[in-house]
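Only a single protein chain was left out; the remaining protein chains are all shown in position.
In order of appearance the chains are A, B and C, and numbering begins at 1 in each one.
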Amino acid sequence: MLDKNGIAKRIAQEVKNGYYVNLGIGIPTLVANFVRDDIEVEFQSENGILGMGPFPTETQVDADLINAGKQTITALPGASFFDSALSFGMIRGQHVDLTILGAMEVAQDGNIANWKIPGKMVKGMGGAMDLVGSAKNIIVAMMHTNKAGQSKLLKSCSLPLTGVKCVTKIVTNLAVLDIVDGQFKLIERAPGVSVEEIKKATEGDLIVEGDVPEMKF
Amino acid sequence: MLDKNGIAKRIAQEVKNGYYVNLGIGIPTLVANFVRDDIEVEFQSENGILGMGPFPTETQVDADLINAGKQTITALPGASFFDSALSFGMIRGQHVDLTILGAMEVAQDGNIANWKIPGKMVKGMGGAMDLVGSAKNIIVAMMHTNKAGQSKLLKSCSLPLTGVKCVTKIVTNLAVLDIVDGQFKLIERAPGVSVEEIKKATEGDLIVEGDVPEMKF
Amino acid sequence: MITKTVNSVSEALEDVQDGMTFMLGGFGLSGIPENAIAELVNRNIKDITCISNNAGVDDFGLGLLLKKKQIKKMISSYVGENAEFERQMLSGELEVDLIPQGTLAERCRAAQNGVPAFFTPAGYGTEVAEGKEVREFDGKPHILEHAFKADFAFIKAWKGDTAGNLIFKGTARNFNPNMCGAAKITVVEVEELVEAGELDPNFIHIPGVFVQRIFKGESFEKRIEKRTVKD
Partner (left out) sequence: MITKTVNSVSEALEDVQDGMTFMLGGFGLSGIPENAIAELVNRNIKDITCISNNAGVDDFGLGLLLKKKQIKKMISSYVGENAEFERQMLSGELEVDLIPQGTLAERCRAAQNGVPAFFTPAGYGTEVAEGKEVREFDGKPHILEHAFKADFAFIKAWKGDTAGNLIFKGTARNFNPNMCGAAKITVVEVEELVEAGELDPNFIHIPGVFVQRIFKGESFEKRIEKRTVKD
C-alpha cells in the first residue's frame, strides 16, 4: 500500500517529456518532487505562473509569488507570469497537457466530485471545473477509500459533480486504474496489494484482465 | 466653405478635456493638429497604441511604430502599446470617448456606409464596424457632396452599411449637423455658406430652426 | 496625458454607497486592494456584493468586511480559507454564488472588453450549468456565461503612472488586470506611483484608459497565507 508520496511518485511516471502540467492542491503538489530530471517539463499554476519552481529559501520568500494552493514558491529561469484570464485561456484552450487533481469521488463513467458536501463543507470549485472541463488528460490522485473506509471509486457519484466523463486515470494508495468504456480497468497493483483487496475497496465495476502487474518504481 | 483642414479644425472643438479619441484615416487624422493644448486628450490608434504623438523626424522613423493608416508615428510620454484584441476591447467596451471617421454616405437615421462599392471598390471595413458598433459618440468628417456633386447626406444609404443608427454628428465642408429624431438638424453653417446652399446639398430631411449661426474658430 | 491621480484612498472611494457591487482583485491574499478594503471597513459600507476569487481569511482581506457583516453576497470560486465565511454561508446569512475560477476571470475580461456573453465548457453537467443555455461546438457541450456588471473595481498594482498605466508583479497580477475597466469606475492602489512617461510603453500591463482613479497606497501588509520554505 502506498502513502501520499508513493502515489505522487507513481503519477510522476505519467509525466512525459515536453508536458505542461497543472498540479492541484494536496497529493498532486508532491508530484513535482518525483519527476525525472532528464526530461523537459513545466508546471503551470492557474493563479498565473508557468515554470513554477520549488519552495523558496527564507530569504527568497515573496508575498507576490505563490501557487494555486497559496504557498510561497519560486520561478525557474524561463518562467512567465500572466493574468487569470490568460491562465484559464491556456487551460480552456487545451494548451496544458496534463492535469493532476484530487477527488472525493470518481465514478466509472469518468465523472468526478471534489468541491462540495451539501449542507456541510463548501470550499468552492476553484479552477477545478475549468480544468476538468477542458483537459485532454486528467489523472486523479487520491486514497482508494475515505476515512470511514468507504470506496471513493463508485458506480456513480453521490456528491455534486465537478465535471462529467473527464477522468482518464486514477492513482490511489492501492492501484492504478483507467476509465475504459464506462468501467474501471485495473492497470497496476500497489506493492503488496492483492487484486482481491482492490476489488473489495472498489464499489464501481472493475475490469481485471490477466495478471495485473505490481507498480514499478 | 471649408477645406479639409477647416473640417478638422471645427471637429477639434468637439474634443473635450479627458477624452480618449480614435481618429480614422483621412480628414479625421488632421483633427489632432487642431486640438487645444490646454486640455488632456489621448489618441488611440486601433492597431495598438494609446498616447499617439505627431509624425517622427527622419531619425525617429521606426517601422515598428505606425498608426491605423500605416503612417509612421511617435509615442508620447505616458503612451502604451497593446495587442489587437485588447485594442478592440477598449473600443467594444466603450472606453474610447469619441470616434471620428470618414464616410461615403450618412443617412438621417444615423446609418453610415464607408467600406464598399459593390462590384467596384472593396477596401474592407477595417476597424470601422467595431468602432461604429460600440462608440457612444461618433462624428463623421466628410465633404457634403461627392465628386459628382451628389449629396452624401441621404434619406437612406444606398451602399452596403458599416453600422446602423450610430452617427450622432456630421461635420462637412458646408455645415455641422446633428442626427435628431431621424432627421438632420442644422447646427452651424460654414463661413460664407447660406442655409439655402446647405439645403440644396442635403438630400435627407433637414431641420432648420431659427437663425443658424456660422461656425466660430 | 489624461491625469488619473487622486490624493488618498478616502478621495478615491468618496462616492461608494451601500448596496453596490464591487470587483476586488487578488488571489488568496496576494495582490488584494488592502487600502480600499480598509476604507470600506472605515466607511462601514453595507449590503455589498463582492466579485472576488477568494474571501480572505478571518482577520485579513475580505474577512475584515465579513466579520462586520458588510457583505450581502459573494461571487467567488474558492472560499475554503475562511471559517467565518463558511459559517455565514451555511447559516444562510450570506448569499454565495460559487463559479468556476476561469469563468470568473473570463466574465471580468468580457465586461472589460464589451463582450456581453461567451460559451465555455467549464461547469457543463454540474450545478453551475443549471438554468443556463447549453450548446455543442465540435460535439462538445458548452454553457453560455455573461459579462459581469459592477459599480467599482478595486485593483492592486505594483507600479502605476499618473496616466493610469499599470504594471503588476509576479502572481500578484492574477485577476487585477482583468477587472480594470470591467466596472463603471476602476480605482487602483499602487506601491509606487511615477510620472507619465517613466514606464516603458512596451511593458505596460494595463493601459490607463481602463483606470479612472489611481493613488499610492499608504501601507501594504502583503500578508503571506501559507509560508512554505525549503528545508
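Please note the rule applied: contacts are C-beta pairs under 8 Å (C-beta built on N, C-alpha and C of every residue); 3 or more make two chains touch, one makes a residue touch a chain.
Since we're looking at a predicted model, the values are computed, not measured.
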item	value
Chains in view that touch the one left out, judged over the entire complex	A, B, C
Contacting the left-out chain in the complete assembly, out of A:93, A:191 or A:213	A:93
Contact partner of the left-out chain, one of B:14, B:97 or B:130	B:130
Hidden partner chain, residues of subunit A it touches	18-20, 40-42, 44, 49-51, 75-82, 85-86, 88-96, 134
Positions on subunit C where the hidden chain makes contact	106, 110, 113-121, 135, 137-138, 142, 146, 167-170, 202-203
Where the missing chain touches subunit B, by residue	45-49, 54-58, 61-67, 69-73, 75, 81-85, 87-88, 91-92, 111, 115-116, 119-130, 133-134, 160-165
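Going forward, only the chains that are shown with their structure count from here on.
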item	value
Taking each chain's C-alpha mean as its centre, the one farthest from subunit A	B
Interchain centroid distance [CA atoms averaged], subunit B/subunit C, Å	36
